[in-house]
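Here the complex is missing a single protein chain, while all its other protein chains stay put.
Labels run A, B and C following the written order; every chain starts at residue 1.
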Amino acid sequence: MAGIAVSTKINGDNAEFLCHPDETLLDVLRDRLGLMGVKEGCGTGDCGACSIILDDRLVCSCLVLGAEAEGGRIETVEGMAQGDQLHPLQQKFLEHAALQCGICTPGFLMAAKDLLAKNPDPTEEEIRFGLAGNLCRCTGYDKIVRAVQDAAGVMRGA
Amino acid sequence: MNLDPSHSKRSFSSVGTRPIRPDGVDKVTGRARYGADFNMPGQLVGRILRSPHAHAMIRKIDTSKAAQLPGVKAVLTAADLPDLTNGDAAMYDILDNCMARKKALYDGHAVAAVAAIDARTAKQALKLIEVEYELLPHVTDVDQAFAPDAPLINDTIFTTGVDPKPDCPSNVSMRSQFGHGDVDAGMAKADFVVERTFKTEQTHQGYIEPHACVASVGSDGTADLWVCTQGHFVYRQHCAQLLGMDASKLRVTSSEIGGGFGGKTHVWAEPVALALSRKAGRPVKLVMTRDEVFRASGPTSATSIDVKIGALRDGTIIAADATLRYSCGPYAGAWAEVGAMTAFACYKLENVRTVGYEVLVNRPKTAAYRAPSAPMAAFAVESAIDELAKKVGMDPVDFRIRNAAQEGTKASYGPVYGPIGIGPTLEAVKNHPHMKAPLGKNQGRGMACGFWFNFGGQTCTDLNIGMDGTVSLAVGTVDVGGSRASLSLVAAEELGIDYSQVRAVIADTSSLGYNDMTDGSRGTFSSSMATISAARNAIKILRERAAQMWDIPVEDVTWEKGHAVAKGETHGNLPKLSLKEIAAAAGTTGGPIAGHSEIVADGAGVSFATHICDIEVDPETGAAKVLRYTVVQDAGKAVHPTYVEGQYQGGAAQGIGWALNEEYIYGKDGRLQNAGFLDYRIPVCSDLPMIDTQILEIPNPNHPYGVRGVGETSIVPPLAAVANAVSNAVGVRMQHIPMSPPRILAALDA
Amino acid sequence: MVEVTLWGSLATAAGGNSKVEIEAKDIRELFKRLSECFPGLEPLMDRGIAVAIDGTIYRDTWSKELPTGAEIYLLPRLAGG
Partner (left out) sequence: MRYIRPSSLEDAVGLLVEASGKAAILAGGSDLLVRMKGGFIEPDLIIDIKAIDALKHMTESEDGFVIGAAVPCAVLGENAALRRAWPGVVEGANLIGSKQVQGRCTIVGNLCNASPAADSVPALVAAGAKALIRGPAGSRIAAVEMVPVGPGKTSLASGEIIEAILLDKRQPRSGDAYQRFTPRTEMDIAVVSAAVNLTLDDQGIVQSARVALGAAAPTVLLVEEAAAVLTGSRVDDGTLNRLAEVCSGACRPIDDKRGTVEFRRKVAGVLAKRVALTAYQRAGQK
């Protein structure tokens, strides 16, 4: 099975890789490119742990083939902080203890980033529906929603 | 270990604050490494072949074609795992569950495994393994399995706990009984009696991280295992025993853990990964798929519970009786026993009796799930209590307050309670604004109480002081939800230094003495006890070193707020020495400074919670929406209140999911039909409201700071609180959980 | 001499005795005497027993003393989640 050559931009840097035709972008990011912040919780698009932003759209990287990323712009949790400066969402997740085990956190951060990019001042309900594609089993979502509300305020002010 | 319980007088400087957790930045930046985030050079991919049948004799397994496939480095069946369990029945069951020996006992039971150079080769190899099954009759329902004519799952199981011993095998592995007084006489005096049967379906802990490990066994017999687990020392013990290894030669490192809730207290595929690595001579990475997690890790029991409670006209419960049947999977268990112990633990009862039956079924081996067995018993009992309160004509909160256990009450499971929090949680609920808020059409409010024991157990902690005076805390209880922050706070509190000067890590099994698992809400309770003891031991050394530095007797040195202070008229004017100064001089005063602690942390404090839930039911579709939810729970002492709240909220959310939609659904063929997050419906963000919390602090007299466990109790009341709310909204008593829309609609239309 | 209460199943295995008087100063002696007096308890004791002393649950820490007049209650050892 021949590898397919794919060129992408990941977190602002050019990234080229070879992948199999049936290899998911999730597997490519984790196993070929070492971006372990992208998590696999189900592999079928039902948990959101592998959420990334591909060409300005929030997607489950388990539901995208590596080959489909050709020419694409990919954002993962690893690209959120600027140097040692955390993104406001990351900072607020820490302050509000919006994570316990933390496995869902990278996916939630991506989903929240996408949500706030499209809706900078969401209501609680809009946040809840906007994050409904991401499962968290530890927090009951309460502190996640509060962290996103708080971060949205900071980002609007900034 | 005796620690003076001086909590009541004590004020805290670090404990009770809410700093950012030490592992936080790693977890928001993607740096934290979980079970599947680790690789070794030359690593192979392990995969497991699983039975598609609920119950079948394994006639023959032909692995020759798989073994010949290029890229396959090892193929494994039960024949490669000789029985080294030496008559230890529980370990034998674990061995058989890791790889079926004679029979496949459930859909998903492992029958063979391969290790290959990549995932696609491994997948292909599985298809080449030929298994000849002889199908046997199966039973997946707890009541059907309990029936005398049910298909027999294990012909060596004779019910224990009955006299005389039964003369034929059955699916009931054990009967257990608790209680005191004369239930029948008490019931005869009752003015009001409620008698009902309840049923709950099987649920899964639903941690988002599938089981994952990397195993590497060298030809010299030394081995490493990287794994997501709630107890790496226990995993080491199990793996070493099953594989005939010396425990000291197997180093187990616990990765960050992506949720466990009891499901990662048990080995599933780890011994298989080690055996594959041993056979292949290369490291093996084995990650379960989500489908495998549902089919072949350990869900909780399905239950069927009869409850009968009698009350006098004045509202006193005069007798309480329950029979509890819990499914255990295809092996003997002790789940109904725990249900029988917890069922009536909230109440002060003169006459109480509970009987538990452990029932074998063709489903995965039951594992613990957060306060295991207690939520189902609480659902049955708290539903009946609510109904009884109505019959007596009392408010459900007042009825419970009247009958609540208190200090000195003989618990329904036996011993006499010390200071406990059930009364205060009920009083707090009675006065909570939530209870007074108006309800709209089709809305109902329910409340319920819950109990959990909490544990202590074996614990070992090292506290090492660096030359710069900062502190490394090596802990052996896995951090499942923020305990590194709590334990750093405790170390800072004892040493009198700032939280930022302490870093807690989870040490591997070769770096620290044995620790029990993080289960039973014991993580912060027991490791904080060990941390306090380690810190006090370190302080003793710090005082000795300061005495040396000053050249005065150690008796004249005290430790205050992070400093050695010389006392007495002679030395009183000596400037105090900071921990940093003493640490810097350690090389000349006797070497490194450290405090160690090895304890059995006894004296865990029982904990109680009372929850309130508002529900709106759509009478046309049976859809139930949680509108408002409040948790009131006794923490003893909240070390890091934000993470205590997080435990309360998380437990409540899991309980709400269990109450409304989560369930294992088996087909007539005995196969699991919803082995995925699409059809096993854990709550999503838009399903839930904010979850209000109120932390009560009734100190545990057996802990120096008064800490009780907080992790589990919060999942006990929700099934009942939600059921009472739904029942009040629809005017029909709900007796079957989950109360999925079809069940609510059927109840409405009945 | 301490009075020890056995939980229901243990009492069944101890020939129906739910309360037994035992000459024991600590948990180690208690377990030793119990298995001497009631061989039927062995399988249950193998599975693990916890001892509640005046309401506080201890595991099988042998050296734990049993104060005279204390309420001693035997319970199954539990699993948690």
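Here is the rule we use: a contact is a pair of C-beta atoms (placed from the backbone, for glycine too) under 8 Å apart; a residue touches a chain by one contact, two chains touch by 3 or more.
Model, not experiment: these values are computed from the prediction.
Colleague: The chain left out touches which of the shown chains?
Modeller: Result: the unshown chain touches A, B.
Colleague: Which of these touches the unseen chain: A:Ala15, A:Met36 or A:Ala67?
Modeller: In the complete complex, the chain left out is touched by residue A:Ala67.
Colleague: Could you tell me which of B:Gly42, B:Gly591 or B:Pro742 touches the chain that is not displayed?
Modeller: Touches the omitted chain: B:Pro742.
Colleague: Among B:Lys264, B:His611, B:Arg681 or B:His703, which one is in touch with the chain left out?
Modeller: The missing chain is touched by B:Arg681.
Colleague: Which of B:Ile20, B:Ala623 or B:Met690 touches the chain that is not shown?
Modeller: B:Ala623
Colleague: Counting contacts across the full complex, list the positions on subunit A that touch the omitted chain.
Modeller: Listed in rising order, the touching residues are 1, 4, 20-22, 24, 43-46, 48, 51, 54, 57-60, 62-65, 67-68, 70, 111, 114-115, 129-130, 132-135.
Colleague: Would you write out the residues of subunit B that touch the absent chain, in ascending order?
Modeller: 123, 291, 620-623, 625, 660-661, 665, 673-674, 678-679, 681, 683-687, 740-742, 745-746, 749
In this text, only the chains that are shown with their structure count from here on.
Colleague: If I count C-beta pairs in contact for every pair of chains, which pair wins?
Modeller: Result: the chain pair A-B has the most contacts.
Colleague: Which chain's C-alpha centroid is most distant from that of subunit C?
Modeller: A
Colleague: How many angstrom lie between the centres of subunit A and subunit C, each centre taken as the mean Cα position?
Modeller: 54
Colleague: Indicate the whole-number Å distance between the mean C-alpha point of subunit A and the mean C-alpha point of subunit B.
Modeller: Taking the average C-alpha coordinate of subunit A and of subunit B, the gap between them is 29 Å.
Colleague: What is the distance, in whole Å, between the centres of subunit B and subunit C, each centre taken as the mean of its C-alpha atoms?
Modeller: That gives a centre separation of 25 Å.
Colleague: Of all the residues in subunit C, which ones touch at least 2 other chains?
Modeller: In subunit C, no residue touches two or more other chains.
Colleague: Counting only residues that touch at least 2 other chains, which ones in subunit A make the list?
Modeller: Within subunit A, no residue touches at least two other chains.
Colleague: What part of subunit A is in contact with subunit B in the complex they form?
Modeller: Going through subunit A, the ones touching subunit B are 20, 30, 35-44, 46-47, 49, 76-78, 80-81, 86, 90, 93-97, 99-106, 109, 124-125, 127-129, 131-146.
Colleague: How about subunit B: which of its residues touch subunit C in the complex?
Modeller: Listed in rising order, the residues of subunit B that touch subunit C are 90, 160-163, 174-179, 205, 261-262, 265, 334, 337-338, 341, 355, 368-372, 411, 413-418, 453-457, 519-522, 600, 602-604, 702, 712.
Colleague: Residue numbers of subunit B touching subunit A in their complex, please.
Modeller: Within the complex, subunit B touches subunit A at residues 18, 20-21, 23-25, 27-34, 36-37, 120, 205-210, 256-261, 287, 289-290, 480-482, 642-643, 645-647, 649-650, 652-654, 676-678, 682-686, 688, 690-691.
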